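Take a look at the following structure, please.
Excluded from the complex is one protein chain; the other protein chains are retained at their positions.
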Amino acid sequence: MDLTIDRSSQMDRSLRDGARRELREAAVRPMLQKPGPGYRLLVVALGAVVALGLVAFVDQCVKGLSVDDYSNAAFWDVNISNFITIVGVAYGGAVISAVLRLTGAGWRAPLTRIAEGVSVVAVLVGGACIIPSLGRPERIWEFFTRPNFSSPLIWDALAIATYGFASVVFFYLPLIPDLVVAKQTMGDRAGRLRTALWRALSRGWEGSPAQHRLLGRMTGFLAILIIPLAVTVHSVLGWAFAITSFRPWWSEELWAPLFVIAALYSGIALVILSLAALRHTYHLQNYITDRHFKLLGFILAPFGATYLYMSVADFLPGAYHGEPGTAAVFRQLFVGAYAPWFWIFVVGGIIVPLLIIALPQTRRVGWIVFAAALILPTFWLNRVLMVIVPATYDMMNATFGVYSWTWVNASITAGAMAAVPLLILLLFRFVPILSVTEIEQLEAEQLETEQLKAARLEAVQLEIAQLEAVQLDGSEGRVPLGALQEEVR
Amino acid sequence: MSRYFPRGPRSLCYRALELALVVAAPLLAVGLCSSPAAFASSPMIGMTQESSSVTGVTHSASTAATAPSVLTLSVAARPHDPTDLTLVSHLQSSSDNGGKSVAFFVVSTQFKQPEDVPIGTAKTAADGTASVSYKPTWSGKEQFVAKLTSPGAQVPAATAYYRVTASTPGPLYAAANPARPLSFIGHIFLGVVLTIVALIWLGLIIMLVAAVGWMPRLAGGGIGRRDK
Partner (left out) sequence: MDGNEPENEMAGGEAEKDAAPSFSVPAPSTPSLASLGGGQNPPNGEDRRQAVESGAAAKPRPISRRKLLEAIGAVGIGVGLGFRVLEDPSAASPARQRAAAPRSTKDPLPQWTMIFDLRYCDGCKACTAACQSAHYLPKDTEWIKVYTLTSADGGTYHLPKPCMMCEDPPCQAVCPVGATFRTDEGMVLIDQNVCIGCRTCMAACPYESRYLNTSPMPEVPRQPFPTSPEWPVPQVVDTVGKCIWCAARLPSGMLPECATSCQMGVIYIGDLTTDVAVNGQGNVITISEFLRDNDAVRLKEELGTNPRVYYIPGHGQDLSGWA
């Protein structure tokens, strides 16, 4: 018996070594491969859009908000919608990494690096998106020198800063062993910049049990911490509308949970989209499998359904009562000037993705990615409606102003949207795209479990054989054969 | 002064200083004069009556053709309540003194022009006296006016001065600045939230420091020395 296990473990070990090599090579593939023409073109194009956004922002700084065709009837602009959207999609990382880690879902392992990376990038870009909406952005330091703590915007600043910091740390900690692995795998091909960076970031990591224990504990604690932080961030963002103002549709108690659910929903959508894009570009199909997309779709669906329910709960009481202000705003949304955009959002952003995941025929990678691609722009549209429609409502004479689009705010929006994929592409040229250590750890645990099960199986089979031998002898021993056979099965 | 002007009083710096001082002094004096802090704003500076009324200072010079009617006014505080004043006007005329209506005013200079603020009307009793009570809303030397408002009256108004020592603000003042007994809750809540945020930041910083600083010391006994 021992000999058999030994031989199989030898075979297993060589198989495992081969698999491990493959895994590591896949993890550093974005860095090993020379960037192809498609990649370069994409980076240049995205960079150009980001540069255009920056130029537009500088133009606005020089000339003031008048370049946005600002009018007092539409006092809040699309930059706030961008801010909410991009900070919202940072939630995907929190869900995938933290929640799935706490629930012990091992299938998350190949996804965590990409999800956390997208999350960090989104928080940083999203936080920056609020700057173009200020009339005097050079005075932003006053948030720290003279904050007014009764203002939801200060709560916002605190929450996003804390969540951003926690995201960065949560991204960094599991990265430490992976950087050592990457250095090992790539050797000299890593180049001087990367080697120096990795050495600085992963100083002293040797993989000792004590180090693993410490890292595991810190990551576990952070996973627990980051969930309430994430919930707080978007609740506070919802309160920046609900508490700040008496305006119809904004001053609703439901907005904090509504924002959180929308963020979770759109965050998972962005993760799905990023996984699909990166999987295709770097041929990671072995690790990011179709099953992953189905499971992510199964996570997406309940959030979508919850958002649908919350939207109905949001609109129904106001529409039923028909208070003048609320009725006016809802009329604009449902049948008025903004109706096409609103219904595109409802159908394209909630109903269609739900159907795609619900129907088995469409529960496939391509369709799920298409659903994610629908969700992201429609939820941006939703945030634009949420910010602009009540802002253009005049609370004294019940009329609506008009929000005007100019090249400045369109460019800044495009630049912000392009910055997220650009930074993701660039990020994975510096860090491994798969969390190798985590994958190997989880595989080792799985293997251990399987080995234990195999050992138990062998012991039971031995007992059955012995009992059968006893039975053939005709002895009177009562044999719980059935139970043992059940156990074998 | 000589040690500052070794070359004598007609040196250039001396003349310059003299010019500057002579020019600056009147400017400072002018600036001083225009400061409202230097002068009291009340036009009634110089009125020295401390306690109760002065009677019978008439406003206008005109008098009736026959025996002149005289209206007088006196102001006094209630015995134990200096915030409550009683204004008593007395009408002396050749005709019937009773049943005439008298309007009482206090003169306010809060809005630049002296304005008569109505504080009540009363009808004269048979002996010609009419009175109203008034709780003054500001303190200081105040001018009170009584006017006969009966039709056909040609009686000049009566004025009295009174130094109000205790005033009560108007009826709407209390609601204008309500007490907020529960405001401490906001402070406590804020303190708790900020403490939690500070602890979170501290925890994150400690984790970073541990990852970079402490982790290397836990090396040894691992899978083998890795290539750094």
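Letters A and B mark the chains as written, and numbering starts fresh at 1 in each.
Everything that follows uses one rule, which is that contacts are C-beta pairs under 8 Å (C-beta built on N, C-alpha and C of every residue); 3 or more make two chains touch, one makes a residue touch a chain.
Given the structure is predicted, the values throughout are model-derived calculations rather than measurements.
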Where the complex has a chain not shown, which of B:Gln92, B:Thr109, B:Thr129 or B:Ser150 is the residue touching it? B:Thr109
Given A:Thr112, A:Ser133, A:Thr185 or A:Ser274, the correct residue touching the omitted chain is A:Ser133
For subunit A, which residues reach the chain that was dropped from this view? 63-66, 70-72, 75-76, 133-137, 139-140, 142-143, 146-148, 150-154, 157, 240-241, 243-247, 250, 324-325, 391, 394-398
At which residues does subunit B meet the chain that is not included here? 1-3, 5-11, 18, 21-22, 24-29, 31-32, 35-38, 41-42, 108-113, 115-119, 137-140, 165-167, 169-173, 176-178
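One rule holds for everything that comes next: only the chains that are shown with their structure count from here on.
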With centres defined as the mean C-alpha position, give me the subunit A-subunit B separation in Å. 61
How about subunit B: which of its residues touch subunit A in the complex? 186, 190, 194, 197, 200-201, 203-204, 207-208, 210-212, 214-223, 225-228
Hey, which residues of subunit A end up touching subunit B in the complex? 149-150, 158, 162, 165-166, 169, 172-173, 176, 180, 183-184, 199, 203-211, 214-215, 218, 221-222, 225, 229
